[in-house]
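Here the structure comes first, spelled out in structure tokens, and everything after it is commentary.
The other protein chains are all here in position, but one chain of the complex has been omitted.
Letters A, B and C name the chains as they come in the text, with residue numbers starting at 1 for each one.
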Amino acid sequence: MVVIMKPDAGDRDVAGVVERIKKYGMDVHISKGKERTLIGIIVDEREVDFNSLAALPGVDRALPILRPYKYVSRNVHPQGRTIRVGDVEIGKGLVFIAGPCSVEEEDTTLRIAEQVRQAGAQLFRGGAYKPRTSPWSFQGLREKGLKILAKVRRETGLPVVTEIMDSEDIDLVGRYTDVYQVGMRNMRNYSLLAKLGKVSKPVLLKRGDSAKLEEWLAAADYVVRNGNEAVILCERGIRTFEDFTRNTLDLNAVAGAKVESCLPVLVDPSHGTGRADLVPQMSRAAIAAGADGLLLEVHFDPDKAWSDGMQTITPAELAGVIRDCQAIRQVVTAKGKA
Amino acid sequence: MVVIMKPDAGDRDVAGVVERIKKYGMDVHISKGKERTLIGIIVDEREVDFNSLAALPGVDRALPILRPYKYVSRNVHPQGRTIRVGDVEIGKGLVFIAGPCSVEEEDTTLRIAEQVRQAGAQLFRGGAYKPRTSPWSFQGLREKGLKILAKVRRETGLPVVTEIMDSEDIDLVGRYTDVYQVGMRNMRNYSLLAKLGKVSKPVLLKRGDSAKLEEWLAAADYVVRNGNEAVILCERGIRTFEDFTRNTLDLNAVAGAKVESCLPVLVDPSHGTGRADLVPQMSRAAIAAGADGLLLEVHFDPDKAWSDGMQTITPAELAGVIRDCQAIRQVVTAKGKA
Amino acid sequence: MVVIMKPDAGDRDVAGVVERIKKYGMDVHISKGKERTLIGIIVDEREVDFNSLAALPGVDRALPILRPYKYVSRNVHPQGRTIRVGDVEIGKGLVFIAGPCSVEEEDTTLRIAEQVRQAGAQLFRGGAYKPRTSPWSFQGLREKGLKILAKVRRETGLPVVTEIMDSEDIDLVGRYTDVYQVGMRNMRNYSLLAKLGKVSKPVLLKRGDSAKLEEWLAAADYVVRNGNEAVILCERGIRTFEDFTRNTLDLNAVAGAKVESCLPVLVDPSHGTGRADLVPQMSRAAIAAGADGLLLEVHFDPDKAWSDGMQTITPAELAGVIRDCQAIRQVVTAKGKA
Partner (left out) sequence: MVVIMKPDAGDRDVAGVVERIKKYGMDVHISKGKERTLIGIIVDEREVDFNSLAALPGVDRALPILRPYKYVSRNVHPQGRTIRVGDVEIGKGLVFIAGPCSVEEEDTTLRIAEQVRQAGAQLFRGGAYKPRTSPWSFQGLREKGLKILAKVRRETGLPVVTEIMDSEDIDLVGRYTDVYQVGMRNMRNYSLLAKLGKVSKPVLLKRGDSAKLEEWLAAADYVVRNGNEAVILCERGIRTFEDFTRNTLDLNAVAGAKVESCLPVLVDPSHGTGRADLVPQMSRAAIAAGADGLLLEVHFDPDKAWSDGMQTITPAELAGVIRDCQAIRQVVTAKGKA
């Protein structure tokens, strides 16, 4: 941490800060300049709350220096971590997870699953519990939806990914799913994250739409610190002033997450753009930026999808996306660049 | 909802949209212009997902028209709703809720409580469960903290407000608190909101830092629709590019919430600015914008607070804030303007 | 500036940074910790570009510490600067600048001017040159509009404020206006700002909708450094994800600008909210936050205004706003708090 004193801070103010820090048993280094004095403290600021230093007389600002996460740092696993789901090794080759936004009636869902499998998807996705902005909107088939997902796994052999919205449902959802998805609205539900640190299945952690990269990684640290190392990151767009797209898919954060952390990083261009006509381009761009795979909304009749049809592509489009992404992946990994 | 066709959409495309809408038993109104055709649908779009219409051929966009909430609309209670907590009627006169960020050791906490009471606060606040960005930071005293809050109530007579982070803790926290606070990170934890619709104590709902006004009100609708009408809104800043302040306290949304909804609206200038030196000004501004009260972080030694000291004011400063706010309230309510 | 080394940076990397800094004749202070090394450089980073240090081996980040402005700092004029326009001393009592968005036909404009004068406004505003997002929209009456403004001044005695969009028009506009307004779109038009540093009339500098507080003050520094000390700041809203209001009026920045700078600060709640029904509340809030006055769009027939009618109030509403604001100002300045 660096404490920046005000221009008019006196020696006594500086001494006050130094004394406080030394009480915590920390070393300080003082840099005096023409306009300002800086006080550098070498301490793990993640474990001691030094923000209150900013309330001392003469202090202008207290800037944290270390990142708020440890276990998911790239330097913990410089080669990157891979996570096995069924036969798939996420983080190794590309992975494609596809399916409808909401789990629909059994026959529709099975038909979609079979089609995405044929198009090349290795996992199936579908929401049984749907977080909806309005309490008046469809909230998902719930346990009935989970049973349909189980049937999809049996019939197609595809492992399934579905969202967990409430820590009370961890056991129930765990009976049916292969991967717990934490949606963007729950990325900062630290209580849920801590409990998912106790389960033995992977967690797919979507980035919150107002979360900085370092906060997303800190959220992953919650799960890992509690015992579950199998975390998969998924960028799905942040909220900005731009409304041409539903969200602003932030591929900078994907490239950044690959630099900063050891976890696999997926991208959800369906929610990221909210527009089926931009999904193929942003899918390709995601892989070019270094993503390890995609999470995509797919339905054979997007305009009849129970939710989010405007951002849903068809199985035929999915096949084209997968083909292009595999070709781009070859460019990215040639000579070990990824 | 209004469906906007693409410039090159043909009669067949328009007929396709109309046919689909009529299947749902809805009326449509078509407006043909030189460049575009518009199709107006008069339907409660909150209960039917019409976004998938945007996937039909020839459709450019589908714009929702209605707000995503009903029960908390101003037109439901044109005079506004008031909520009783102990002897206080929130939404009537001004209410001041004050205390430390985290519940601290018993004697410190009691001393703060006594001082804020003397300064004019009517309720006490303090976090026993702390949502922290980093899993490495202090997470709160938990049940021990709740017990200290209960003691504060007994000794000072002040009702207490504390945060609920997990639906599994609803009973436990309810045994100690007078008001459940839902923090900004859980504003979209719809599962928690629905369960708080079943309790018989008021819910103080903070605005999410990436939530639009209408989404915040829709979150309140989750609680009310499930049976609990006692919801208090609290603006605490949104996330923007500006980093001079910790968040951007959005008083427009306060004025807007008073226009759009019937609920009382409080403001938390401590988190909203993150700077003790701006809290008095923004407290006054909040009341001038029409807020019904404030939620403030107060400690007799801000620089020793366990968390958030940089945004904490002293009891003496609190007394000044309350005095100014009461004077401004008189200006606001003269001739029934609030 | 503080240079933060990577966790794996070696002694040689640190030596490389130190060597480079010493070449510039600067002192460095090194703080070594368990995880990171920090290098503090005491230098006026506004005059030397140290960002390139971040390209040296082993460097993680280089953080600037000083603010990017000097002349407009609060510590230059701790009591604050006032700026005289006609008989008005901006920065002393409250000032109200009112008028239509665009200068309209002469009789309409004169009628509005007379009415705002009677309502208590001390200056008249109106756009002769209108920056419009679309080239297809009305662009202002231009020189004809300037002449109407001159007539307003003669007939009502009100000094006038109008926007300058192009440095080539500085002389022309200067022949008619009392204050040059720089709109938010030109806040970073540094060439225009530098030229306005050479004129002898005050400059009202609106905040850019993506400008941080420190960038807004740096823009003011451009004018002052070039010789013109008479700069008036005006907050008019920033761009965020919220679309209930046209912009997000940021009163935190108003309180912050009063702390950080010595310049008078006005607020434009008309553009800040884009909604006439929120203008009175946000006007009051602006003054409560410490603003020195308001810039308001007023028309006797808002629904017939040539532009921005949805955010325009009537002269009668203006009178009410002024009355309330004066009452709130008394609260703010009691005992020298502003």
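As a convention for this text, contacts are C-beta pairs under 8 Å (C-beta built on N, C-alpha and C of every residue); 3 or more make two chains touch, one makes a residue touch a chain.
Everything numeric in this text was worked out from a predicted model, so none of it was measured.
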Residue in contact with the excluded chain [from A:I41, A:L196 or A:I238]: A:I238
Among C:E89, C:E105 or C:E168, the residue in touch with the chain that has been omitted: C:E168
Option from A:L213, A:I232, A:L266 or A:L295 whose C-beta touches the chain left out: A:L213
Interface with the undisplayed chain - residues on chain B: 2, 4, 7-8, 27, 29-36, 38, 40-44, 63, 65-66, 75, 239-241, 243
Missing-chain contacts mapped onto chain A: 210, 212-214, 238, 240-245, 248-253, 255-256, 258-259, 272-273, 277-278, 280-282, 284-290, 324, 327-328, 331-332, 337
Interface with the unshown chain - residue positions in chain C: 20, 44, 46-47, 49, 51-56, 62, 68-70, 129, 131-138, 165-168, 185-186, 188-192, 194, 208-210, 215, 218, 221-222, 225-226, 239, 276, 302-310, 312
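Just so it is clear, only the chains that are shown with their structure count from here on.
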Residue-number overlap at the chain B/chain C interface, same or different (half cut): same
Mean-CA-position distance for chain B and chain A (Å): 25
Chain centre separation (chain A, chain C; CA means) in Å: 38
Multi-chain contact sites of chain B, meaning residues that touch two or more partners: 210
